[in-house]
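With one protein chain removed, the remaining protein chains of the complex are shown where they sit.
Now for chain A:
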C-alpha cells in the first residue's frame, strides 16, 4: 500500500527551510507544520493515490503532495482563526498577527512548491492552474460560509461544494494531472460527493455539541439545523425561537438535554446520516464505474475510513 507520508513530510520541511530565512518565520512555520503532521496528511495521500491510480510512477509526486498539504495547512490556520476555535492548536496560541502572517506565507509557499515540482513544464502549468482554480472556488465557499448565507438545502449544498469539495477535488485531480492525464469528470464528481458526505458527517457531530462549536448555539445554518428548525413544534418550539433570535443564549444554555431529546424526536440525526450515506454511496458507484481504477478501490476506502494514518 502507498504510504509516502515520510517523503511528503520531508518535502514540506524542506520547502519551509529553503524559503523561510527569517528565524521567527522559520520557527513558527516549522512548529505549525509539525503540529499538522501530528494529525494526518490525508489530502497528500489522496494525491499520491490518484497519481498511482492513473499510472504515474515518478518521485516528483511527493513534491506535489507536499504542495497540497502546505496549502491545506494554511487553509486550516485561516479557518481556525476565522472560527476562533481549536484553542489547542499551536497557531491559536500565538498572537493572531503572527498566525495570519505565517498562514499567508505558507499559502504562497504552497504555490512555490507546486511550481517547483520536477514535472514537465506543461504539467506544472496545468497543476498551478488547477490549484488556483480550485482554491478560488474554496475561497468563495468559505466567504459564503462565514456569512452564513445558506438559506435552504440547495444553497447549503452549493456552499459545501465550493468550500469543502473543491479541496478534495484539488487533491485528487493533482494526482491525475501529474500522471499526465486530462481532467477526469468522474474523479471530479466523486471528489465532490466525498466532500459533501464528509461535511454532513461533520455537521452531525457539531449538531449535538453544547459548546462554542455547537452549530445550534451559534445559529449556523446547516442541512441539519435547517431540518431541525423546520421539524419542531409544541414543546420543542423554543428551538426555532432561539434560532430565529427570539430567545437569547441565556434562555437556552441549560437546555442541552431537552435539545438532545428534541433532536432525537425530530429524526434530524437519521436525516443527516441518510444524506451523508447517500452521497457516499454515489461516490462508490462512480468509483465502480471506472474499471481501470478498481484495483485501488480497497486502498481508497481504507484511506477515507481513516484506517491508513
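In this text, contacts are C-beta pairs under 8 Å (C-beta built on N, C-alpha and C of every residue); 3 or more make two chains touch, one makes a residue touch a chain; residues count from 1.
As a working rule, contacts and distances are computed from a predicted model.
Per the UniProt record, the absent chain's protein name among "NADH-quinone oxidoreductase subunit H", "ComX pheromone", "Sugar ABC transporter ATP-binding protein" or "Glucose/mannose transport system permease protein" is "ComX pheromone". Residue in contact with the omitted chain (choice from A:134, A:164 or A:184): A:164. Between the chain not shown and the residues A:13, A:282 or A:297, the one that touches is A:282.
Of the options A:6, A:248 or A:305, the residue whose C-beta touches the omitted chain is A:305. Among A:32, A:119, A:156 or A:227, only A:227 touches the chain that is left out of the view.
By the touch criterion stated above, the residues of chain A touching the omitted chain are 42, 164, 167-168, 194-195, 197-199, 201-202, 205, 227, 230-231, 264-267, 270-271, 273-278, 280-282, 304-306.
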